[in-house]
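Structure below; questions to follow.
Every protein chain but one is kept in place in this view of the complex.
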Amino acid sequence: MDPIAPPADDAFTWTRKHLLGLDDLSADEITYILDTAESFREVSTRSIKKVPALRGKVVANLFFEDSTRTRMSFTLAAQRLSADVLQFSAAGSSVKKGETLRDTARNIEAMGVDAVVIRHPQSGAPHMLARHLNASIINAGDGQHEHPTQGLLDVYTIRRRLGGVAGRKVGIVGDIAHSRVARSNILALRKLGAEVIVVGPPTLVPKAIESMGCTICHSLDEVLGELDVVNMLRIQFERISSSLFPSVREYSQRYGLNAQRLGRAKPDILVMHPGPINRGVEMTSDVADGPNSAILNQVTNGLAIRMAVLFLVNQEHRS
Amino acid sequence: MDPIAPPADDAFTWTRKHLLGLDDLSADEITYILDTAESFREVSTRSIKKVPALRGKVVANLFFEDSTRTRMSFTLAAQRLSADVLQFSAAGSSVKKGETLRDTARNIEAMGVDAVVIRHPQSGAPHMLARHLNASIINAGDGQHEHPTQGLLDVYTIRRRLGGVAGRKVGIVGDIAHSRVARSNILALRKLGAEVIVVGPPTLVPKAIESMGCTICHSLDEVLGELDVVNMLRIQFERISSSLFPSVREYSQRYGLNAQRLGRAKPDILVMHPGPINRGVEMTSDVADGPNSAILNQVTNGLAIRMAVLFLVNQEHRS
Partner (left out) sequence: MDPIAPPADDAFTWTRKHLLGLDDLSADEITYILDTAESFREVSTRSIKKVPALRGKVVANLFFEDSTRTRMSFTLAAQRLSADVLQFSAAGSSVKKGETLRDTARNIEAMGVDAVVIRHPQSGAPHMLARHLNASIINAGDGQHEHPTQGLLDVYTIRRRLGGVAGRKVGIVGDIAHSRVARSNILALRKLGAEVIVVGPPTLVPKAIESMGCTICHSLDEVLGELDVVNMLRIQFERISSSLFPSVREYSQRYGLNAQRLGRAKPDILVMHPGPINRGVEMTSDVADGPNSAILNQVTNGLAIRMAVLFLVNQEHRS
């Protein structure tokens, strides 16, 4: 299959210029991104890991929060499509001189940038840019709102490892309240027909999350046996106030995965984690590196998903 | 027109290896750069924004002061000409280990770099490098001395928006005393035959500036009605000592542009600013984003100017 052509599907045409969140997307659109990723995944296994799909296009990475991992993934995805990449980080920039996000972005756009990948601590920052810029905007994480490419790569990983998403029972464990990863995962999983159970201490799992179509459980042991997939969110010590959070030891005892606890799960349960892992907290090393773990697959699949997204939003046939 | 060929002009051959400042350049040379920029400007409007003009050449960005905007512009310009770009910044470098600028630069040159773009807090740093290195040197701002590509992009923007520079009346408003942007602008404008009036409080506008061929005025309101162009310099709060500077409120009242004040100017006056703007200080948002503003044009044109400069100093026929 030609990796620069989207998968043939006469019933569907991609029309979006931006990827702001999964809330807006239909199940068909999500599936179309996964299918496109499938065709790009093969490129990364070649000796020459490059296709000319976006040659002469410019992708700007605007990161207002540290994120080596996501930035590197988008950078490699753009390079693999032969695009040029412009790196911007808040440190040492005009942002320190008091420039507004909108001015920063409009200036970068005026240099002829085709797509802007933005990570920002403020929810809605990518949407604001989409209103004011002509470039395509890709949300790489905005506040506690969404992290759509993470949600996409997670459902893509489930589809590849389990053969499908619909009907699977997925547990998401940890700080649901403050997690954009949880939100984008729930959205993608529900749209593709999975059942979602969110698991964590009451202080970190708000009742309101049920309105997203998921069930709440405060005990991992209670639901672990039913799950096809368990997605262990990273505890972001740097962000959580201690009043909401039990001790690390207590958290790990109640919500961490170790070999013994995993022994009570389905034998082929898929263990996921968005990284970076706090080994010994969310899970022990034998689980992280064991046969159930899909953690490195997530990284590999993330690259294919980001290639697909960069490719699709740069299509000429967009609305 | 073939964008990698300089404009045909039998009467002129580019011979300079460096761009150290506009003081050295003749009007013909400045015009030749603008004409070359014109031919490159079109590249940025293509779907594939790339020409092979500098393929296999290496451009090193040596920035000893923060400047996301100028650095990005030079980076994109080099990428668009298919050059490789090497990023150097003082933080985390041998500079911290006490290495001299000359040693740093000679080391970078020994790696086979063709052109060095340098920004440095010390006036004359690019000239020193030009004496000791074989690579082409491009001044991206040295102390309070010059910022030649900014001067070039400003006259280029005036030429594009007003059809020409000669005979136009241009006001430059703000901290004239400490501004390399002001100096390079005055030089370029005077050489191309514009009339220049510098405007600002007496503490920020030295009498000696008249020797550059411009008029001094301490009241914006007094001259605004005559101007074809007004270039509002950025107030660099981080650099100005408070003893020289009135309060922000007072400055903005006397020297800031708002809709009311603009109403007393010529209807098609061109409003410029080198960015980043302090909205509400140098001008209000309605002016910055209004029809008279050329601010984003300046950014776009800056890219074309930098492509032209990188291209010309890398020519084989140089002296």
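Should a chain be cited, it is by its letter among A and B, assigned in written order, with residues numbered from 1 in that chain.
In this text, a contact is a pair of C-beta atoms (placed from the backbone, for glycine too) under 8 Å apart; a residue touches a chain by one contact, two chains touch by 3 or more.
The model shown is predicted, which means the values in this text are computed figures rather than measured ones.
Q: Using the definition of touch stated at the top, determine which of B:I108, B:A182 or B:V198 touches the missing chain.
A: Touching the chain that is not displayed is residue B:I108.
Q: Pick out which of B:F64, B:F88, B:Y156 or B:F311 touches the chain that's been left out of the picture.
A: B:F88
Q: Footprint of the hidden chain on chain B, which residues?
A: 55-58, 84, 86, 88, 92-94, 96-100, 103-104, 106-108, 110-112, 316
Q: Just the residue numbers, please: which parts of chain A touch the chain that's not shown?
A: Residues of chain A in contact with the hidden chain: 44-50, 66, 68-69, 72-73, 75-76, 79-80, 89, 91, 238, 275-279, 296-297, 299-300, 302-303.
Heads up, the rule we're going with is that only the chains that are shown with their structure count from here on.
Q: Nearest 5 degrees, what's the C-alpha rotation angle taking chain A to chain B?
A: Roughly 120 degrees of rotation.
Q: Just give me the whole-number Å value for how far the CA centre of chain A lies from that of chain B.
A: About 40 Å, centre to centre.
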